[in-house]
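Omission of a single protein chain aside, the complex is shown with its protein chains in their original locations.
Let's turn to chain A:
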Amino acid sequence: MAIFSVYVVNKAGGLIYQLDHYAPRADTEKTFSFPLDLVLRPHDERVVVAFGQRDGIRVGHAVLAINGAEVNGRFTADGKDVLEFLGNPANYPVSIRFGRHRLSSNEKLMLASMFHSLFAIGSQLSPEIGSSGIEMLETDTFKLHCFQTLTGIKFMVLADPRQAGIDSLLRKIYEIYSDYALKNPFYSLEMPIRCELFDQNLKLALEVAEKAGPFGPGS
């Protein structure tokens, strides 16, 4: 719970592995009757709450499911436009699930390559020569730690700001990569990692690191 995600980026900046390790955000599902007291509007490919925060439903939350069926962007599971559907009193009472939108895999790919470029900018901006790239990015809700190997692969871990021992976790992830991904002869270098053993061992390592808590791993 204190380690949120792991990203592995290859030499060219492409995302080859991604794992989300946090508990699912609290989604809120409620039954509504016509008229809806929340104001919804389309945003990118989703329908979000623009106004009318209540009961755990906050501004910015997206419509995740209607009547139990997950929505597909701006359309319901059976292809109807969400806003039209919710504007029609005949469809009520309706049960809608709201929650924070999770990143799609395309978005993650894009963000990973953006980070790859920013990482390089970090070393170029430096007043000293031979500086490394961005090693840590801090926000108020998480810290992103990045470790680049001598061969150009980057391992990134997003964790709680108070979580310690991330450096050794990054080295451990490198070991797990060199074992379960590279020693698998059917895995081609620089390609997306689809190795069960890698997944399992990575999750184990994350759990060990989390148990150690804010004091870092024990002996």
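Simple rule for what comes next: a contact is a pair of C-beta atoms (placed from the backbone, for glycine too) under 8 Å apart; a residue touches a chain by one contact, two chains touch by 3 or more; residues count from 1.
One rule holds in what follows: contacts and distances are computed from a predicted model.
Entry comment: the absent subunit's protein name, as recorded by UniProt, is "Trafficking protein particle complex subunit 3", drawn from "Histidine-containing phosphotransfer protein", "Queuine tRNA-ribosyltransferase accessory subunit 2", "DNA replication licensing factor MCM4" or "Trafficking protein particle complex subunit 3". For the chain left out of this panel, the touching residue among A:F4, A:F85 or A:F119 is A:F119. Checked against the full complex, the candidates A:N67, A:N91 or A:T149 give a single residue touching the omitted chain, namely A:T149.
Across the interface with the omitted chain, chain A contributes residues 11-12, 119-120, 122-124, 129-133, 148-153, 171-172, 174-175, 177-179, 182-183, 189, 201, 204-205, 208.
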